[in-house]
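Working notes, structure below.
The complex appears here without one of its protein chains, the remainder shown in place.
As written, the chain order gives the labels A, B and C, with residue 1 at the start of each chain.
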Amino acid sequence: MKLELGKILIQDVQFGAKTEVVDRTLFVNKEEIIELVLEDDRLIGADVELARPGESVRIAPVKDVIEPRVKVTGGGVLFPGMINKVEQVGSGRTHALVGATVITCGRIVGFQEGLIDMSGPAAKYCPFSETNNVVLVIEPADNLETHDYETAGRLAGLKVAAYIGEAGKNIEPDEVVVYETKPLLEQALQYPDLPKIGYVHMLQSQGLLHDTYYYGVDAKQLVPTFMYPTEIMDGAIVSGNCVAPCDKVTTFHHLNNPIIEDLFARHGKDLNFMGVVLTNENVFLADKDRSSDMTAKLCEFFGFEGVIISEEGYGNPDTDLMMNCQKVSQKGIKVVLITDEFPGRDGKSQSLADTVDEADALVSCGNGNVIINFPPMEKVIGTLDFVETMIGGYEGSLKPDGSIEAELQIVIASTIANGYNKLAARGH
Amino acid sequence: MVKEIERYGLPVVHMCTIVPISLTIGANRIVPTVAIPYPLGDPHLGEEKSKNLRRHLVEKGLDALQTEVDGQTVFEE
Amino acid sequence: MSKIKVVHYLNQFFAQIGGEEMADMEPELREGLIGPGIALQQALGADYEIVATVICGDNYFGSNLEEAQSRILELIKPYSPQLFVAGPAFNAGRYGVACGTIATAVEKEFGIPALTGMYVENPGVEMFKKDLYIIETANSAAGMRKAMPKIATLAKKLINGNEIDLPAEDGYHERGIRVNYFHDKRGSTRAVDMLLQKVKGEEYQTEYPMPFFDRVPPATPIIDMSKAKVAIVSSGGIVPLGNPDRIESSSATKFGKYDVTGMDRMSKDDFISIHGGYDTAYILEDPNLAIPLDVLREMEKEGQIGELANYFYSTTGTGTSVGNAEVFGTEIGKQLLADGVTAVILTST
Partner (left out) sequence: MNKLIVTNNSLVFEKYCNHCGVIYLKDAGYLDVLYAVRDRIHQSYVLLTHPLAGSLKPNQTPYKSIIITRGEAGVDTDSVVLIENSIAAAQKFLRDRNTPSWSEKILGDFRTVDLSLIENAMQKRSFN
């Protein structure tokens, strides 16, 4: 499967009469976006705001972040099974508006989402302080049931991202990157002397606000399966969870999975990137047994010599991470884990809720319990009403002047456990 | 607790029913016991036999304390 | 500007009072500096002044932990110290434990920076590294000249509120505190690098060492059990009737020490189990099932063991190494050592 990803660099975002890209500036038509969002009668209000790097802007509470993309050629459409019909994606040509995002924000259920600061000392922890963001502030109908509101919010973001992505369809990209994974046996033969490397991608799948979708299938229902790496770049995987802001894998991060990018970067040079095994993080222990058995079985069957395993979340997922690590290692396959850490406020407790002996090669994406001070910002998009109830916030977090004291956990994707950021923790 | 006491150079024998836990917490000399509700003895055997069993287990514990080990060791029957 | 007031702690040996024969000396305070204090003063410089030195014998400290601590705190209180330095203790185990104990107590009591120095194998390192900055030293006093400047440099950083660097840079034993930093490469790139190293069989370094590796080497076995003093510790929740210390029935936050002087066996009239985690009916009927006092008394009489300590330590838990268990172990171990116990039977359910 081969995908050409055309990257259209975006350096500014402005409102305009037409949604289009002109000289690296993205113009968006506010009315059209609002109209699109309000097609869903579960939402009764919507507004669009812009947030650019360096501005004195704080966005809260953030639900999802999505990169605008569009399918140019090849089968299927963006976000199959979610806002479009289910059809195989990952081939042909896709354009991405790199440097732009759609951010959904607004009250969801009151406690679970995080912050993005566009400037100031907390900005460096969040990748979206460096992007030009189209922020969608949504308002639910009265007494809308929680599940329905979550769904409506998720779909609104995807629809708007796809709508904006259309603006890139006929633009000549600044750069085109070609990613290709051949069918298993051919791929093995292409670089017979290089180590065969796979990626085990664990999808958050615990329940409401803890779900992920693969071609529209709730990941809870999956048994581990194989995915061509390029499928993810066309939106085959969509985030439906908004729990624990810091280690949240947004839809943006699925589209731009850094492990897949980095494995492709070395593909044919010092490794042979064979593909991705998708698995889940269910709460039912029998599911964990089954999923980890099958993950190990698939890794063995595909002939992987080494795999990287990434998780999303803390606690329950640590058990899946360790079970996968142990069972894959027992197949004689070398394993590296990526995780973030929660060692308590003094940094002295154990960082993970579970461990196994085989977990001897681990990459740290930082300690989420560290306390951070956020100075006031001139503008707040959304509301700060829920700051003290967010994960990482606490009573007294929000000061009268609008400054905030909270744990790093409260910043969206700050310790994301797929290695997107440079933040790490080490022993002192 | 085992590790912290042993850190002072005192040999400790951990007599417990759930051996995997003992291994997890880092006990070096482990003697498996009978059952959680009655680790040292077996009330179903009657008082005398139960006590004999206890004596046997404690002797095994003392043997363990006199045995040189170079890592975690479970003293099975 | 007035000088920063420093109090220094030494054992009898480094205070040049005497060797092992003086190890029982009780805490004493001398004004000004003594022995190694000269090197410390030199390294700290003119803005600091060692106003007093406390001296205590290693054995006295080890055998009278509580009292030694409170007396030393009383002695130094009038000097209102702003910095406390203990040792360094190099490879001396008892001295290391004393330095760690008193430095921790001073830090807690006065809220001032307190630090010490030890050789990596000193048991005090494992016991106190989470609580204190312990400078890494050579294994003998020959390393004094190198150790003091490192202690002084770190002490000044602590006094001035400067950021502390990595263990290797500031020369202290890693404390196991997880601190954030920005790496040159993103995590996924580091993961690919690490995986390729692992696949090729090259050396690689995990960024988060798993806690399992925190193993204690097995203590040397008892050579002659007939001379050993054996003590019982239990996590089975056995307490005297009425549970005088109010130990919780699960995941206790405290432990108790209970006397069995003159008892041949555990009587159900004297002891109960308060463990919330299992069916306690059998143990309520016969507490010897958890605390094997009856058979140990027999063995004591028969001379199979030298002596049985006339008490047992008790708490509740399934024996996992979590939270309080570590604190209990450290405290119980300290007390057992001080009481001359040489072997321990720990029973769990």
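One rule holds in what follows: contacts are C-beta pairs under 8 Å (C-beta built on N, C-alpha and C of every residue); 3 or more make two chains touch, one makes a residue touch a chain.
Quick caveat: nothing in here was measured; it's all calculated off a predicted structure.
Novice: Which of these, A:V22, A:I44, A:V176 or A:L208, touches the one chain of the complex that we don't see?
Specialist: A:L208
Novice: Just name the one of A:V160, A:A244 or A:V335 that touches the chain not displayed here.
Specialist: A:A244
Novice: If I consider the whole complex, including the chain that's not displayed, which of A:Q88, A:T151, A:S349 or A:S403 touches that chain?
Specialist: Of the listed residues, the one touching the omitted chain is A:S349.
Novice: If I consider the whole complex, including the chain that's not displayed, which of A:T104, A:S129, A:N369 or A:N421 touches that chain?
Specialist: Counting the whole complex, the residue in contact with the absent chain is A:N369.
Novice: Residue-wise, where is subunit B in contact with the chain that is not depicted?
Specialist: Its contact residues with the unshown chain are 17-21, 24, 35-36.
Novice: Spell out the interface residues on subunit A facing the chain that's missing from view.
Specialist: 109-112, 146-147, 204, 206-210, 220, 241, 243-244, 247, 282-288, 313-317, 319, 342-346, 349-350, 353-354, 369, 388-389, 391, 394-395
Criterion: only the chains that are shown with their structure count from here on.
Novice: State, to the nearest whole Å, the distance from the C-alpha centre of subunit B to the C-alpha centre of subunit C.
Specialist: Inter-chain centre distance comes to 25 Å.
Novice: Could you state the distance in Å from the CA-based centre of subunit A to that of subunit C?
Specialist: Centre separation, subunit A to subunit C: 44 Å.
Novice: Under the definition above, what is the set of subunit B residues touching subunit C in their complex?
Specialist: 1-18, 21-22, 24-29, 33, 36-41, 43, 47, 50-51, 54-55, 57-59, 61-62, 65-73
Novice: Help me check something: in the complex, which residues belonging to subunit C touch subunit B?
Specialist: The touching residues are 93, 123, 126-127, 214-223, 225, 228, 230, 233, 235-236, 278-283, 285-286, 288-290, 292, 294-296, 298-299, 304-305, 315, 318-321, 325-326, 328-330, 332-334, 336-337, 341-349.
Novice: Given the complex with subunit A, which residues does subunit C contribute to the contact?
Specialist: Residues of subunit C touching subunit A: 130, 164, 166-167, 174-192, 194-196, 198-200, 204, 206-212.
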